[in-house]
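Only one structure is covered here, and it is reproduced in the block below.
What follows is chain A.
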Amino acid sequence: MSDLLQQIVAGLEAGSYYALIGLAIVVVMKSTDVPNFAQAEMGLMAAYMCWWLADGDEIGWPFWLAILVGFAFAAVFGALVQFFLIRPLTGLSNQPLAILAAISLGYALIDLFQDNGLPFFIDWIPGLGGGYPLGVSLVLAILSVPLVYIFMKKFVKKMDNVDHFPLLLLTIGLTFALGSLIEIFFGNQPQKFNTPWSGNIFNIGDTRIGYDQVVSIGMGLAIAIGLAIFFRSKWGVRMRAIAEDGTTARLLGINAGVISLLAWAIGGLVAGAAMTLKGGSTVLELGSAEGLILKGFIAAVLGGFVSLPGTFIGGMVVGVAEAVAGGQISTSLQPTMALLIVVIVLFLYPDGLTREAKLREV
Partner candidate 1 sequence: MSTQEYSGNTSSTPPLTLDDLHVAFGGNRVLEGVNIEFAPGFNGLIGPNGAGKTTIFNVLSGYVKASSGRALLGDTDLDTLKQTGRVRNGICRTFQSPKLILDATVMENVLLGMHTAFKYGHASELIRFPAQRKEETRAREKCMDMLEEFGLAEDAHKETGDLSLGSQKIVEVCRALVGDPSVLLLDEPAAGLGADDVTILLKGLRRIVEESDLCLVIIEHDLDLVTTMCPIIYVLHFGQIISQGSPAEITSDPAVIEAYLGSGYAEGGDDTQGEPNAT
Partner candidate 2 sequence: MPGLEKGVGGTIKIGTSQPFTGRAAVAGEALLGGLQMAVDEINAAGGIDGCDFILAWEDDRYEIEQMVTNVRKLIDVDKVWGFVGTAGSQAIPSTYPAIEGAGTPLWGPISPANQDIKEIYLTNPTRTEQGKICIDYFVSQGAETIAVIGQDNEMGVEALAAAKAQESVHGYEIVAEEEIEVLSDVVAPAVLAVIESGADGVLTALDNAQNGLVLSGFHEAGYNPLVCSDAGSAGAGGINTVSLTEPEAADGYLGALQVALPDTDSEFVNNWRAGWEAYDGPGKDGAPNFSLQTYSIIQAFFVLWDRLDGNYTYENFHAVAETLVDDPILIPSIPPIACGPLPGGHQCASGAGVAVYSSATESWTQVKAFEQPAS
């Protein structure tokens, strides 16, 4: 019996991570209608940032400061992704992207001209083989920047009401890029992220409960409630308005840009929190996002991509189901539980579980 309770507690902890990622996905989905496959990877980046600031070799900041800065980074990063990548695809300006591309390419070109030379397919052209002094390559690069800017401005189409598929692919691409950025910046070794509470446990009856488990579950619950309240607020309502019917909302004078910026910031923050908690309770590693994003989407599906409580409960259910199935039946069944659940649920309720979900088809 205690065994079962033990498994349930473990399941709730795992579930809280699924739920949080799911919530992040739903927030972005509700307000900008983008299925963000990169959510977990963005969160992982923030988590690594927290670890690096607190435990990393270079910097030894106090834990809470590191968390504060790391979470701020998570929010800002989320906003940046929306600002640069998502805007053009959701009918907003493509200028930021053009500028970003121009600058980054300029930077790359300085490097290339200076030593490596341009890529294979043009480096046979005499003079592009690289090896220029810094000054020359600087000039060459700067000259090329406006061209890139104009090119991007011209060819990046601003698409209104683009369907989910390209957006999904865009975020998949982002996932890959972020994954390798993390590997480049933070290395590929798994890392232990020490929190003040990690390792401590207490007992209820003969059930052991770790403080990190309490923190994770508690945070999950708190964030879920916080989001629910937020979406009742003025801004929350506007967000939903944008998602339901972008153009009308814009006509009503709601600034879509700001709203979706906000939504992505919140999404990033929540995901960051999720991955940091997970890192503190288990370990930080490159693979963890890949495993978590699918579970997050499953939680979001169980909430019909709109209902926050539905998503939270969905995530928890998946977590507990895994743990209990693993403990009571066989651990080789555990990985399949989440998949079985979502498949069965979708067969039974094609519109998701919640009544709210039926109102909007994703």
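As a selection rule, all candidates are chains of the complex that A comes from, given by their letters.
As a working rule, a residue touches a chain if its C-beta (ideal position, glycine included) is under 8 Å from a C-beta of that chain, and two chains touch if they have at least 3 such contacts; residues count from 1.
From a predicted model like this one, the values you see are computed outputs, not experimental measurements.
Engineer: Scan 1 or 2 and return whichever one touches chain A in the complex.
Structural biologist: It is 2 that touches chain A.
Engineer: Candidate 2 touches which residues of chain A in the complex?
Structural biologist: 3, 6-7, 10-11, 13-14, 183, 188-192, 198-199, 201, 208, 210, 282-283, 285-288, 290-291, 322-323, 325-327, 330-332, 334-335
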